[in-house]
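First the structure, which I've put down as structure tokens, then a few questions once you've had a look.
With one protein chain removed, the remaining protein chains of the complex are shown where they sit.
The letters A, B and C name the chains in turn, as written, and every chain counts its residues from 1.
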Amino acid sequence: METTAAALPIEPLETSRVNYLNQEYGLKSWLLTKDHKRIGLLYLGSVSLFFLLGGIYAMLIRIELLTPQGDLVQSHTYNKLFTQHGIIMVFFFLIPSIPAVLGNFLIPLMIGAKDLAFPRINLLSWYIYTAGGLLTLWALVAGGVDTGWTFYTPFSTTFSNSYVILAGLGIFINGFSSILTGLNFIVTIHTMRAPGMTWFRLPLFVWAHYATSIIFILGTPVLAITILLLAFERLAHVGIFDPAYGGDPILFQHLFWFYSHPAVYIMVLPGMGIISELIANFSRKNIFGYTFVAFSSIAIAVFGFLVWGHHMFVSGQSVYAGMIFSFLSFAVAIPSAIKVFNWTATLFKGSISYATPMLYALGFIGLFTIGGMTGLFLAALGLDVHLTDTYFIVAHFHYVMVGGTLLAYLGGLHYWWPKITGRMYPEGWGRFAALVIFVGFNLTFFPQFLLGYMGMPRRYHVYSEEFQVLHVMSTAGASILGVGLLMPLVYFIWSMRYGRIAAANPWRLPGLEWRTSSPPPTENFETTPIVTWEAYEFAPPEELEVVGKLSPRDEPDHPALQP
Amino acid sequence: MAATHVENHGAHGHKALAHHFDNLEQQREAGSIGMWVFLVQEIMFFGGLFLAYAIFRAKFPEAFAAASNHLDWHLGGINTVVLIVSSVTMALAVYYAQTGKRRPQVGFLFVTMLLGMTFLVIKAFEYAEKFRDHLFPGASFQWTGHGDPNQVQIFYWIYFAMTGLHALHMIIGLGLLVWLILSAWKGRYTPEYHAPVELTGLYWHFVDIIWIFLFPLLYLLGRHLEAGGGH
Amino acid sequence: MSEHIVSRKIYFAIFGALMVGTALTVFAAFVDLDHVFHGANTVVALTIAVFKATLVVLYFMHVRYSSRLTWVIVVAGLFWLAIMFVFTISDYMTRPNGLTP
Partner (left out) sequence: MQGWIPFIPERASTLAGRVDGLYFYLVGVTIFFTLLISATLIFFVIKYRRRSESEVPRPVAGSLKLETLWSVIPFLIAMSMFVWGADLYFAQYRMPKDALEVYVVGKQWMWKVQHTTGQREINELHVPVGRKIKLIMTTEDVIHDFFVPAFRTKADVVPGRYTTLWFEATKPGRYHLFCAEYCGTNHSGMTGWVTVMEPTDFDQWLSGGANQESPIVAGQKLFQSQGCTSCHGAQGEGGKGPPLVSLFGSTVKLENGQSVQADESYIRNSVRSPQSQIVEGFRQPLMPTYYKEQLSEEHLLQIMTYIKSLSPTRTQGITTTAPARENNERTGPATPDATGAKTIDSQRSNPVGSTPPSVRTPGQ
């Protein structure tokens, strides 16, 4: 993360204006910062590292699956590969990614506050995250985990002889960083909105994060206690999850999914928030049906808690409970449907730009639709009996998590990059990478739907020949995807030093975060802004009232904006 | 709440006012909402355990009755009283903080702390007894009374998990109290600024509530069935 | 929304109520209410506990005098707790030979 800082020189072109980056220098100024923007960058650094690690695991998985006989690694190793891939990607990349990086950076800017309500707690949450991460990494180095990211008992408590406790504690600790982030967001959004920033003038990004925080607060503690019990049970060889001690494995599944289904909405809601921003801003239109999009986020957060049992249709759960959970799973799909349709309608009669972030947004809508609709396959009881624990599941959740959230995250990074670093990314490369990623992604995961229905079980190291062709396609796609993801990695870092200086408002947008300079000063705004405009209220750019100081060069300097 | 910004010239420049808040009122509100949200998180945290308790109690009624009859309800009862009293003293400490009376404030905080310690000491004795009787789940666990030993062991497993986590919360609370007493002694808290006392109070009362449920659930349910190895 | 100061009288009244509640719980635990209906003792014990908890929340924790938001937060917490219990237990109760309260 420090490197991020070092890579940012004082900008000669900028009149010697102080911003949050050049105000102080040195390791200490970063590790002890209470500035939400710097903490956001700390998260950006650590989250990216974990993503790379998770991605490398993914590539190893794909390479192994090139051939039916497991000849690259042993079964034991393979099991560790997908377990660690899952744990890292979910708990240490995707869940913190958007909230802790972009949410941290932008929510105060968007509501016109000087900082989050509890800056110290915000920093603490990053340290907790790091501690949890290191503990889990330790587990991986020490010998790894092989329980699957779902830690099903009694395998995880009694039979697995891998570092379950270490990894578990890592996740347990990491959970509290989520809780603190959520707590901070809720309080901030309630108490620190600028004068005139009413609830219905909030950008939808903020609404989405409010909904996400609800899940953080109400779901994460249950995971925490569950993992704690699991760890103790494994330690003391007595407990409530292993039938050998009189316990009940289904209870573990209930407790685990009570958190982990809502968690999937933790992963997608912030992404949806970003998409709402991108769609509205890059077509210069107020979002279609603002209140519906806003409240659908809350609806998802609430109803998302009522459906966890759909992961347990074949587990021995009561069939009647299965009915209820299935019904509610279909119900919770509707708010997502509402979002998709409103995004589409927003484009109608807009002025649509083809800038990179918009490409990601469009990709998101398409892929999330497929991912979501295939979720309905799994919510349909009779069909899930055949599909569960096959590659259909794997395909489903990669469509929503990678094709959905990951694309949204990348779109968001491109979109706010100028605000974060004060530099533009190379537009041409941006568009090209987006294309490669889109193609690579579909080639990777679409074949897995077919594999799944043909009966290829997940978490299989060795498989029978008839599945090979599709697996090879998938692996080919994965390497394209990998290369595609490599590009932003490279040109983002490159742009921090060599990118074109960004104007305060390069996209010509009304949002509050664009009405202060790029990068913003530590206090965000020179004076507390008074909000007099509605969300996404577009006016001819020159009429945009400006709060705070701007960088001297403020003409449209972006290829995507040239006529 | 946005309103608090508009009339945002109140106790500006108060030494306890953080730079990013407009005024103490806003700061205090943020604090209390924050604490409440945190307590909700705590509810769900303990909730998982209560759920496990409910399910296994329903699964193994005899074993649970027998096991819980074996606990010493006198100690549990005394501890309940101790905690309730400590809640009152805590509430009074907050009261004197609000009314800006330093000495009684410090005094009641101190009493609260003592009561908290009493609770832990009694609990420690209880634990020691259980260890001696080989009732701590694990290799050394022994059960001769009624009920399937495995199921009795599950009761004790849940008992130690719940009371243990509760005790942990008490210890954290005591830490906060020490810090409060010191700064209250220095006269840090005034009628316009005493959020820390207030928030610690909320936390302390919450821990009390948890125990209000633990006492009957762990110590009393099943007393009416004279069956089981209680003495 | 400046804070409300609860009078000491109320505190002592609540204290009394809590003590009575505790005594009642202990007393009720030893009378066999099963002939009323199976598990009656549990119901009684929990009702008293809920009552005591409510008093603490309303008065010691000042919720009675707090903003609507505080109410919402508290209720939300309990509501989600209820969700977890109801859905999970409904599974166990609808199994063949399922749990009976």
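Everything that follows uses one rule, which is that a contact is a pair of C-beta atoms (placed from the backbone, for glycine too) under 8 Å apart; a residue touches a chain by one contact, two chains touch by 3 or more.
All values derive from a computational prediction rather than experimental measurement.
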Displayed chains contacted by the hidden chain, counting the whole assembly: A, B, C
Residue of B:F60, B:Y96 or B:F119 in touch with the missing chain, whole complex considered: B:F60
Sole contact to the chain not displayed, among A:I300, A:L347 or A:V394: A:L347
Omitted-chain contact residue, chosen from A:G103, A:G133 or A:P154: A:P154
Candidates A:W138, A:F292, A:W429 or A:W494 - the one touching the absent chain: A:F292
Touch residues of subunit C, complete complex, unshown partner: 38, 96-97, 100
Sites on subunit A contacted by the missing partner chain, in the whole complex: 70, 75-76, 79, 146, 148, 152, 154-155, 158-160, 242-244, 246, 248-250, 283-286, 288-292, 313-316, 319, 322-323, 326-327, 330-331, 333-334, 337-338, 340-342, 344-345, 347-354, 362, 365-366, 369-370, 373-374, 376-377, 379-386, 388-390, 450, 453-455, 457-464, 536-541, 556, 561-563
For subunit B, the residues touching the chain missing from this view: 60-63, 146-151
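The rule is short, and it goes like this: only the chains that are shown with their structure count from here on.
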Chain pair with the higher count of C-beta pairs in contact (A-C, A-B): A-B
Computed distance of Cα centres, subunit C from subunit B, in Å: 15
Centre-of-Cα separation between subunit B and subunit A, whole angstrom: 35
Inter-chain centre distance, subunit A versus subunit C - centres from mean C-alpha coordinates, in Å: 38
Contacts with 2+ other chains: residues of subunit A: 190, 218, 222, 251
Residues of subunit C touching at least two other chains: 69, 76-77, 80, 84, 88, 92
Subunit B-facing residues of subunit C, complex: 1-3, 5-6, 8, 11-12, 14-15, 18-19, 22, 25-26, 29-34, 41-42, 45-46, 48-49, 52-53, 56-57, 59-61, 66-67, 69-70, 73-74, 76-78, 80-81, 84-85, 88-89, 92, 99-101
Residues of subunit A that touch subunit B when the two form their complex: 113-119, 179, 183, 186-188, 190-198, 217-222, 224-226, 229, 232, 236-240, 245-248, 251, 255, 523, 528
Subunit A-touching residues of subunit C, taken from the complex the two chains share: 69, 76-77, 80, 83-84, 87-88, 90-95, 98
